[in-house]
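Data block below; observations after.
Just one protein chain is left out here, and the rest sit where they should.
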Amino acid sequence: MATLDSKVPKGPIKDKWTDYKNHIDLVNPANKRNIDIIIVGTGLAGGSAAATLAELGYNVKAFCFQDSPRRAHSIAAQGGINAAKNYQGDGDSTYRLFYDTVKGGDYRSRESNVHRLAEVSTNIIDQCVAQGVPFARDYGGLLDNRSFGGVLVSRTFYAKGQTGQQLLLGAYSAMNRQIGRGKIKMYSRHEMLDVVIVDGKARGIIARNLVTGEIERHSAHAVVLGTGGYGNAFYLSTYAMGSNVTAAWKAHKRGAFFANPCYTQIHPTCIPVSGDHQSKLTLMSESLRNDGRIWVPKNMDDVFAIREGKLKPTQIAEENRDYYLERRYPAFGNLVPRDVASRAAKERCDAGYGVNKTGEAVYLDFAAAIERYGKEQAHVKGLDENDKAVIDKLGKEIVKAKYGNLFQMYEKIVDQNPYETPMMIYPAVHYTMGGIWVDYNLMTTVPGLYAIGEANFSDHGANRLGASALMQGLADGYFVLPYTIGDYLAADIRTGSISTETKEFDEAEKEVKTNIDKLVNNNGTHSVDYFHKKLGKIMWNKCGMARNEKDLKSAITEIAELRAEFWKDVKVPGSADEYNEELAKAGRVADFLELGELFAKDALQREESAGGHFREEYQTPEGEAMRRKEFQYVSAWEYKGEPKDAVLHKEELVYENIEVKERSYK
Amino acid sequence: MKLTLKIWRQKSAESKGKIVDYKLDDVSPDMSFLEMLDVLNQDLINKNEEPVAFDHDCREGICGMCSMFINGRSHGPDRAITVCQLHMRSFSDGDTIYIEPWRAKAFPVIKDLIVDRSAFDRIQQAGGFISVNTSGNTQDANAIPISKHAADEAMDAATCIGCGACVASCKNSSAMLFVGAKVSQYALLPQGQVEAADRVKNMVAQMDLEGFGNCTNTGACEVECPKGISLENIARMNRELIKANL
Partner (left out) sequence: MSGFFKSSIGRKIAMALSAFFLMFFLLQHFAINILSVFSPDLFNEVSHFMGTNPLVQFALQPVLIFGVVFHFVMGFVLEIKNRNARQISYAKNNGSANSTWMSRNMIWSGVAILAFIILHFIDFWFPEINTKFIKGDWSGLHEGVEGYRYFEELQHKFHSHIRTIAYVIAFVFLMLHLLHGFTSAFQSMGATAGRKKTLQNIGKAYSIIIPLGFIFIALYHHLKYVLG
């Protein structure tokens, strides 16, 4: 079995990145003008990489399927971005951020990459402020921080509840500057459908112009994928409708190993599913758990009464409520990490205590916070602390100031007033820690093919901490890739421009066209969504928050069958040479149907519980995740024709700077 | 709920479009507007007709992709939301709903309800940035204190999602709320001062070139903006332009 070379530099962890930068090959500015780089995806990772590489002098071609690079789904991140600035003086440091991230990832991430991430985190904040990102500030005019789940310091920078948006617009503005200078050529409404490999190196892509349907060839000296995660394999998720695995999956099929596909983050606080028509789930920021208390009724009678509408949650007495997170995890309470909170909600709902019609919802209650804030305010203002009406009014004002926009969003969607009655929430697929395997240089197993941001696997292990996704995307794009890619491209200064008139491009284009023709001419009986929803059901029920051998095995069979049925029976209206959303969707779902199977296969081989991956067979008597030493590796899958034939490669994970301990939040 | 939909159908940019009527019988008030259109599209596909093309992506009101003029208003009857956040409970059984694309010369129709908003990108490329290298070797983020008030106001301007509702609802198809918001964000922050004059001149010049109309201060944009961007941003842009020319 081939071994994976992670190319981690030697030396003490705190010096690795600096030493590495001091010793890599550089490309001189005149030569950079002769080198082309393709970047697919323009979210935080792709957008920041495009801007930086163009600024360094490379010719960048950037691709996104949206109508503008500004709409990539990074824009939806609400909470914030972590950085070890220690502005609050509460003991934060690069090491502590590194430690928290590795621990939060349940000791399944690569130490050296995470440490580098923590090192460059502070640069990100400097950079973004210089770009005009309006982070929240305190009254002294300095940057404000908030606290997030799973850590004990305040290191999260934020811009209201729209941090992702502001950071993305920052990267977008940096891109715009380069587009204006002619250094980036932007291809929006384009979808990458294949990577072209010439002499073993990634040398271009095949893309479809989504407006005209034209299949285009684009060549470059290196190809970078910043194409995000694959959570839409579950159909219902907090991802954007267009988020897909296609680019990553095509890269996988061309030789890039796919790592840890089963590591999926299920976010605990989302708005529950309301019916079959549901197309998407909406996240409510994790920050709500700072003040909201999560509970279900203790007695089954109350559960039934609530579901039938005979009882209101506010009528249930305190002693008849089960604040299960506070009961099970007294130290962290409602602020346990996401994987733990999600599983606990599922556990209660599986036991029958779910509080909505489908039995898949728990309460997130702000009554206690309203009372506490109300009393505080009454005291501050010298009002009667025992006057219920006064307390209620003052408390609601504070809650409104903190979470007003979220409460409004909830009310719009659910049509219930969360100031008066507890919110209903349920976990939903939110992020994928797994992704394309990359080495320390962020290069995949295909030379010249890079993966950055959520598309790669490296930094979050088996579970991602809140406010770390934005950090990783920008770190990769602004500060890591621009160095590491230069080291590779230094060998390419004499190559000259890459021709698209070669047999490799011919073949790749032909394959893409054949695939599209097959879909358009299939004339089956069921729409793309029909298959996507079916896949989603299998994924959620059998590869979701809790997994077991039997379910995973049946998932593998069912997904393979569904895939066969899809290719036989899918119906794609319209033609290939026009704007055709159904066709684009069909291609994406076809790839999800392959990825889904690999996902289940990966989950099946990982006979332990770690982070977002919970195997029912491997839990402690108290129901907590049980990690196993023999699985302290990255599973990297090599494509061999069918997902079932994929070959497993293992990258052993070594922890020299952190002691691997039981991850406890009790 | 039973609904009659009157939807603008247009095969491509070149072809002529028209309003086509559709009936939907089983609409749940809990559906979002886009989910209602999903249902319609599934029906159409099952009947071997072409589904209605519309832009959408995040479906949580932040990407700015969805863009429909519903019953005579950008993003439909509710305030401060995008179409994806509009729910069918805002309508009544038996309603007739007009669904049209954004209308502006600078936003040509691509297909059905999809328009080309790349004019917005080009305006941003003309100057919607601060020319700072992305090397990370800038000064410490806390080196320049910025008053909370200015930071908050800049944030309010920066919250624009670039959906184009302002243009669509303006009787003059003016893009000034969009451009004003971007100009304001940088004008309010110390980082933006160095290039302030060139920025506003270049962005306004590009805006004019794209064929947007002129602002006559009707205030429709502010009312229809899903993010509640204030009209004051236009005033600030005007002031910046005067300043830049003095």
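A and B label the chains in the order they appear, each numbered from 1.
Methods note: a contact is a pair of C-beta atoms (placed from the backbone, for glycine too) under 8 Å apart; a residue touches a chain by one contact, two chains touch by 3 or more.
Predicted model, so just to flag it, every value in this text is computed and none were measured.
Taking the complete complex into account, the chain left out of view touches B.
Only one residue in the set B:L5, B:M36 or B:A104 touches the chain that does not appear here, and it is B:A104.
In the full complex, chain B makes contact with the omitted chain through residues 6, 8, 19, 69, 71-73, 77, 98, 100, 103-106, 169, 171-174, 176, 204-205, 207-208, 211-220, 223-224, 231-232, 234-242, 245.
Going forward, only the chains that are shown with their structure count from here on.
With centres defined as mean CA coordinates, chain B is found 26 Å away from chain A. If you check the complex, the residues on chain B that touch chain A are 11-12, 28, 30-32, 34-36, 38-39, 42, 44-46, 48-51, 53, 55-65, 78, 81, 85, 87, 89, 110-111, 114, 116-118, 120-121, 124-142, 145-148, 151-152, 154-155, 158-159, 161-162, 185-186, 189, 191-192.
Touching chain B in their complex are the following residues of chain A: 48, 51-52, 55, 66-71, 73, 75-76, 85, 87, 120, 123-143, 159-160, 162, 165-166, 169, 172-174, 176-177, 179-180, 186, 188, 211, 238, 240-242, 274-275, 277-280, 282-283, 409, 412-413, 415, 478-479, 527, 529, 571, 573-574, 578-579, 581-582.
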